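A single protein chain has been omitted from the complex, and every remaining protein chain is retained in its original position.
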């Protein structure tokens, strides 16, 4: 976790997303798949105060140019629109790497990677890492429509199999990743599911994994004000080793959680049995 | 007074200033020397809400490209810094022309133009206009230092004489415009003084004009929130035809005022004899 | 599909829900070059006093993050000049006018109300009991239930009973619901909220207060969350009292926030300085936001944030 100024060395369209390359000479330490970065947006006099969080897509270091961090961003609201419209050369305030990355299996077990939309951004580096450890890698990518799929070609190259779904059927199977995942897992006998995408998808993936006894590693996306663990905005209910539910920061204890530990049905609430939950008539 | 989007077609350094060219196809009506423009800064999500005001330096219309409005800006605070750093091609929200321009003499009388720093911006078009009416034109330009003088060469070309002062003596006479103005006016027998610059300079110019019986036309610079006459922030005490002092909007009734009408000593206060001034114990 | 944007404030029906905020549009005339002022709901005129008033010394403004401070101090020509020059122009132009009045004491408010009786072209009267820009902080009637109610009762007594009265509230209070109750009980037909918040900035060069009047009123998008909260709280407590919501509205979405929180209409203030054509733009954007969500009438959306799910 280093804060540094990076130069925007690349900003190009990939489908509906922008692929950004941020170059720095700062020493940022080891980046692993699942780590994220935050970026300040809008400049010094902007009305937008909060940093935006993005999965780190890829990192490369060249002695000559320094470290290049790549992000894949959807220009949704004003902050991401600002970022997407910056010309190359702009200096950007970045913090990286943040959070806890995906846990990797010690044994070469079959793994399946499931991603929705830009959730595929961290999956390419993850697939490479898993393959280098001798794991079988199957991939399921989904999106609303073809232009919101990311990384299909790269993953095709790396993975043992790839299945694509789109809500509108514009590419691959019409439907959602959860429609095809059970089959893929059955065929590959997957032991670990890595997932990155919207909460609903993560919940479905966790349920499917639970049914087959696979381990789910889910990268969640909770709104974050600070990204570094000081504000407590990014919490969700997670069951600890002691079996008790706590409201846990997804920026420092996540964004990757074990799927069976997250109380998916209770996200957006404080379950009554959580540690420190309001007692009736109390607090 | 038209509000329109203009394309920044030029943005180059001139000494310490930036010379901006804003091009629009909008029909903006007649622009006269002394008119000003306001510009929204920082973009849609900026924390800077108020427009910035600038004298219109020059206007030209070509049937092919439309109307080009030129401004000369000093990058002082965050808004002008933003503007100065915009790349060519940026679309800028402009309102122009605003305010009341310099009054022109009906007869070809000798005129002297006095400007401090970027106050010279409107003076070139004014000098041309006066010369085309057959007036003798003398010019006095002052600034803190050489790099803050603007328009010296252009005015040299147009004017009958030009005198330059700098506080540090880096060009011309060391001193202030008010040091040399009496001499220039005596030599030229000036009937009208046109002035644009800081309040202190305008006050000095008005006093010098009053002593010789010349008419002073002063373009003031008061902080403006709206620039269009609705907010009442930009007022200063001005004596009306009825001899009574009123707090008058410099954006709509100015920025050009007759020097003998402005209560220079009372700028920044509400004189006790102003219409509607607080009575002791009242209001 | 066209959305019905008409709305009602007491006896007054407006064809459209966007107004200009008092003090941010003078008496309408200066904005007419930038948009057709007859197309929005109404022009709320700068608060007018009995006598001409010169206001506070300059500087009268400071830019602040996403907002500004002003200390105009109610500069204006007085009610006579207003009735002679400003109101007739608006009437001839075909624009609706909400006339804002401000008095130095309870009595003056009553006299202003009386002067407006029978005057043509007054769609509603807004009673500015909340201007922070006055030499004597005691003038902020809206900060105390007693004085707020007293002013409203006095205006009610003298004002034309067919003209709706709006009380303009200040957010600088411990409990705005309490003040709202007091002014409604005293005769207000509706509420305008919020006025500016008391603020200050220090000049970095002189290290003294930047504004001539030292303190000023904070306005603009910076205060929008406070304004939305105030509208929401008051609508929850007084669901049948129409509210004109304002405070930092910059877009149709912002306007929609206020409508959902419980406002029947909205005013655009400081953002006019950024974009003088904004009131009509915002009205159009609000229309489009409603249409995009499938609403056919603005009225269906008023207070919708209070309904379950």
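Think of it as A, B and C in the order they're written, each chain with its own count starting at 1.
Convention: contacts are C-beta pairs under 8 Å (C-beta built on N, C-alpha and C of every residue); 3 or more make two chains touch, one makes a residue touch a chain.
Here the structure is a predicted model, which means the values were calculated and not measured.
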(message) I'd like to know which visible chains would be in contact with the absent chain if the whole complex were considered.
(response) A, B, C
(request) Decide which residue listed in C:64, C:192, C:267 or C:283 touches the omitted chain of the complex. (result) C:64
(request) Identify the residue among C:8, C:38 or C:201 that touches the chain left out of the display. (result) C:201
(request) Can you work out which residue in A:7, A:133 or A:246 touches the chain that's missing from view? (result) A:246
(request) Pick out the residues on chain B that sit against the missing chain. (result) 45, 47
(message) Just checking the interface: what residues of chain A touch the absent partner chain?
(response) 1-3, 40, 47-51, 79, 93, 95, 222-223, 225-236, 246-247, 252, 267-270, 274-278, 282-283
(message) Under the stated touch rule, tell me which residues of chain C contact the chain that is not displayed.
(response) 62, 64-67, 69, 143-144, 172-174, 197-202, 204, 207-209, 215-216, 218, 220-226, 228-229, 232, 248, 250, 253, 256-257, 260-261, 289, 293, 301, 304-305, 309
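Basically, only the chains that are shown with their structure count from here on.
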(request) Mind having a look at which chain is the central one, using mean CA positions? (result) C
(message) As a test of understanding: of all chains, whose mean C-alpha position lies farthest from that of chain A?
(response) B
(request) Go ahead and note the Å separation of the Cα centroids belonging to chain B and chain C. (result) 34
(request) Averaging only over C-alpha atoms, locate the centres of chain A and chain B and give their separation in whole Å. (result) 55
(request) Please work out the Cα centroid separation of chain A and chain C, and write it as a whole number of Å. (result) 46
(message) Show the residues in chain B shared as contacts by 2 or more other chains, in ascending order.
(response) 47-48, 79
(request) Could you list the positions in chain C whose residues touch two or more of the other chains? (result) 65-66, 221
